[in-house]
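Before anything else, here's the structure in question.
The excerpt is restricted to a subset of chains, each kept in its original location.
Letters A, B and C mark the chains in the order given here, with residues in each chain numbered from 1 onward.
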Amino acid sequence: MKARIHVTFKAGVHDPQGKAIANALQGLGFSGIDAVRQGKYIEIDLAGSDRAAAERSVKDMCAKLLANPVIENYRVDIDAP
Amino acid sequence: MKAAVIVFPGSNCDRDIEVALRQSLGREPQMIWHRDTALPALDLIVVPGGFSYGDYLRAGAMAAHSPVMREVIKRAADGVAVLAVCNGFQIATECGLLPGVLLRNKSLRFACRDVHLRVENPYTPFTQQYDDGEVVTIPIAHHDGNYFADDATHRALLDHDQIAFRYCDRAGALTPDANPNGSLDHIAGVFNRDKNVLGLMPHPERAADPALGGNDGRALFDSLVAALS
Amino acid sequence: MTTSPGATAITPAVIAQHGLKPEEYDRIVAAIGRAPNLVELGVFSVMWSEHCSYKSSKKWLRQFPTAAPWVICGPGENAGVIDIGDGDAVVFKMESHNHPSFIEPFQGAATGVGGILRDVFTMGARPIANLNALRFGAQDAPKMRHLVAGVVAGIGSYGNCVGVPTVGGECTFDPSYNGNILVNAMTVGLARADRIFYARAAGIGNPVVYVGSKTGRDGIHGATMASAEFDDKSEEKRPTVQVGDPFTEKLLLEACIELMATDVIVAIQDMGAAGLTSSSCEMAARGGVGIELDLSAVPTRERAMTPYEIMLSESQERMLMVIAKGREAEAEAVFRKWELDVAVIGRVTDTGRIVATFDGATVLDLPVEPLADKPPLYDRPWTPIARNRPPVPALPETSALGPALLALLGSPDLSARRWIWEQYDHMVMADTVARPGGDAAVVRVHGTRKALALSSDCTPRYCYADPEMGGRQAVAECWRNLTAVGAKPLAITDCLNFGSPERPEIMGEFVGCVTGMAEACRALDFPVVSGNVSLYNETSGVAIKPTPQVGGVGLLAEANRMVRAAFRAANDAILLVGATAGHLGCSLYARNLAGSDVGQPPPVDLAAERRNGDFVRGLIHARRLTACHDIADGGLLVALAEMALAGDVGAAIGTSPATAGPAFWFGEDQARYIATCVPAVAAAILAEAHAAGVPALRLGITGGNDLTLDGVERISLHDLRAAHESWFPAYMSALSD
């Protein structure tokens, strides 16, 4: 199975990378950019085929390591095996 | 005073802080490999700078969840002093030993240079040999030193005198130019509420030998030796 | 190119794809007495590439002096080794990562640093300093900011993470690098003189051990790429660029140093360019033995890797070693402690052959000698270079030195490089006593009174105009930089960056530069102990300016006798040491006025260089100087301004009819220094200089907040600082492509 994890900043946390990307895109001549936010995308290949168990386990990974709950949210999607 | 320095895979300021501690202490601190989780009796634990686990994922995140940090957290709860410098500070916030978080520098660039710091609380074992409001010069070297905390946490830091150092200019003023990384409220270092844990981004161990261009960090090590011996 | 041996016919097209000429192929067949299979062809192609074989350059490199009483190991090993007394040795080398950095600036530069660090710690040395020499294209060339930003961030990210301070380097801009930037990295390490490790396999039956990252399909044919000229399509060909893993490098470094404290390791070599192929062949060749490898035992990262790929992969952060039989468990314990992949993948044999099996079948069986020691060597045709340069135009008679100085200090090549070196941790290891921004960087030898002075130098515009003079000047300038802090210059490494050797005029540049370097090394007792050649630095037939980068190491027996370039206090006497003819040819001042380089470079008088330098070093040793700075790009007035800015102390300079005029102030005559001393000793120093045949004169006195010329022209330090500091950040803040 494959778990797809998105880790993003919580609203209100300053995201200097997102802001820098927005500036750079404007500098390149792209217009109409209201806001840019940068997060992380993590893919995990998992053994087994119990989707619910996998989801629980990956959420636990997020809580324990992959995201910092002070500043980040996460979302977990599990592809069908 | 019994002091120890925790060494993680990827720590790289461990020797530097060992040298600085030895100078103030008169003997060697113990170097503890991260797998040796049975800590001896200690008065001071140092979590040094560097790039533990490469700072991959988030600076300090992987070391924060290592078994040895669980022991350090227990000792801190028992009142043992913990000094967490640079990557150590990042580890300490990641494992909840200290409040807040260290984000990417506002410039998005690594920054290595001398900065001025204002001593905000000299009434702790770490800072008692500094004066209140004294301006000291100590280098920084980090990519993720942009201190952030939510409003409630920030208020609590203020209410409990937990801010140890602020980035300032030569005269002690908190000008925007004097903030090297975008830190909230110019925060360069914080204590826990009990003042037995200090985390700071600047490297006092790099300013404890006049030949290196400054000696202002020395008082921090001398303070610890005086307070804990 | 993934196939099993025998499956692919060795056609002329396949041979050409491997960068081998038909005659070279014939030579292979003759050497092994049969046609090679594809794996064998791949192995030959990398071992006989320009990068590994030095086939175009070797003839000329023999000119370099490589011996001196203090040289422990000259060229031929992974890095050079010199003796600095008390049983301490310094191990150092410079290497290029030009092509990868142009394609992927961050990772290309980062892996360049990783590679040179391994070259040094593979010899048993703990790296204590990094330097980097960067040559970028014109400031407004496409993508140039992006390249600058990526290269600098990449170098920083790797060195900072490993925890080795990056203490110095160079960075200049010139249109000849528009399509071919140069990224040269140098590492300096410290070892015990009796604990140097060499890459000489020995001990029949000893196991061959692989340690470090797993092998992937990275950079296969990278070594061949480094020897093939760029064309506009190469960006589309997208050669795989390696991603650096500085964390694994740090583990590898600590593990190797830990294991080197025992006597388990017999021979060791990093897997750099051409990976397992070059490390195994070279270790076998140096030891005069054979090596047998079981490629199925190599830790791999990807599925279904072929023997061809395993032999040629350039995956980073890997080492190959021969260890003493029966000591496998000890080695394994250390590598497991550091969480590294380790495997026994072969053994040393007495056959003189390199043999590899895969799944039980022999996939490669070649004699080592032709591979490593008998590559084709070329005596390429070359034409001596005599450029017909326009002479320096008649420059306007001007008394307005101030505006000219401000323009120079605020130009790309002379502006402060703070934007770069603040991104490098230059203080980690807590021994950096002279930080970037001065002449040589100075790093203490940990726990002793000694220190090393380090500098990296080359002036490509001189080398282009007159290769031989430029070659001399590169060495002389490096020697001068080390001298200016008070160090005794001991030895150099080099990185010779040129265009295609298949063009006689490029070969002419190469021959000229090497000849000039060799002359200077001999005259200054400054031998070459290691180096690297990078050819084919051209895009669509446009070559870079010849860039023979020199990296020098000097010794300060007592670190605390070092002087800095900064004016130390007010009321010091300012002295100029060395003769000033006012040579404006090839100067930055003339370039600024003429819009391009004009005239011939300044002559380098090696005897004067040595006389003046030895005199200055003697003064520093005797603690008679308060500051010292060598005079280079931009000339005397630029050097004075740099000293004033570094110390935040101004100066009042008196001129005379003999000295007035831009040629005096901005000429780039060589072998010169500005020194300061307390006024009481100035007269004695001048008298001694005179007696020693060293031209010297008194220029003025330090103090105030301005540079004052003749009491007439007054340039405030504030304005100078603004000009000096603002160019780089302003340039980079416009980062948009």
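Rule of thumb we're sticking to: contacts are C-beta pairs under 8 Å (C-beta built on N, C-alpha and C of every residue); 3 or more make two chains touch, one makes a residue touch a chain.
Note that this is a predicted model, so its numbers are computed, not measured.
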Original post:
Full complex composition, in terms of the labels displayed?
Top reply: A x2, B x1, C x1
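Simple rule for what comes next: only the chains that are shown with their structure count from here on.
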Original post:
How many angstrom between the C-alpha centroids of chain C and chain A?
Top reply: 40
Original post:
CA centre of chain B versus CA centre of chain C: separation in Å?
Top reply: 36
Original post:
Considering chain C alone, which of its residues make contact with at least two other chains?
Top reply: none
Original post:
In chain B, which residues are in touch with two or more of the other chains?
Top reply: none
Original post:
What does chain C use to touch chain B in their complex?
Top reply: 153, 156-157, 160-163, 245-248, 250-251, 338-339, 421-433, 435, 444, 559-560
**OP:** Please name which positions on chain B make contact with chain C in the complex.
**Re:** 9-10, 12-13, 15-16, 19-20, 50-51, 53-56, 109-113, 139, 141, 143, 203, 205-206, 209, 211-213
Original post:
Any idea which chain B residues touch chain A in the complex?
Top reply: 57-58, 61-62, 65, 93-94, 100-101, 103-106, 108, 146, 148-150, 182
